[in-house]
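Only one protein chain is missing from this complex, and each of the others stays in its spot.
Presenting chain A:
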Amino acid sequence: MKPVPLVLLITSVLLTTHVPLSTCRPRDLSLINNQLDDVLLNRAGEDAMSYLLQYLLRNLGAQKAGGVLHLPHFPTPQLRSPHEDNSLEELTEFSKRNDDPPISIDLTFHLLRNMIEMARIENQREQAGLNRKYLDEVGK
């Protein structure tokens, strides 16, 4: 086999396989949609504690709510001054990378199970709605 056609072949193959991938991007980002679920989103506040307390008061009764709920100890936020030198920033970045971040949610298994159950219900409801929409599209 002559070398020149072989080189041409390899070059054409390498060039054609070098197609850049374009990333998928959504057309627009509408942040809130109108399909708000009343059960999940009718809350007084979005704070984790108020949500948990409301849930516990409703389901377990006021006596048990205090015992079951473990209040996590939040670390105090660090206030950074605007004129911070680079070395300190680099040190904090480095420590952030190498240490465990001091965040861990103090949930009981009971709360975790209930959260999973609610998420499953949401998933099943959404899947049922999607199935209905697909069948409607196909039926047209």
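Observations on the model:
Assume contacts are C-beta pairs under 8 Å (C-beta built on N, C-alpha and C of every residue); 3 or more make two chains touch, one makes a residue touch a chain; residues count from 1.
By our rule, contacts and distances are computed from a predicted model.
The UniProt record for the undisplayed chain lists the protein name "Corticotropin-releasing factor-binding protein", from the options "Corticotropin-releasing factor-binding protein", "Vacuolar protein sorting-associated protein 33A", "Two-component response regulator like" or "MICOS complex subunit MIC10". Residues of chain A that touch the chain left out of the display are 1, 6, 9, 12-13, 16-17, 19, 21-22, 24-33, 35-37, 40-41, 43, 46-48, 51-52, 72, 74, 77-80, 93, 96-98, 100-101, 103-109, 112-113, 115-116, 118-120, 122-123, 126-127, 130, 133.
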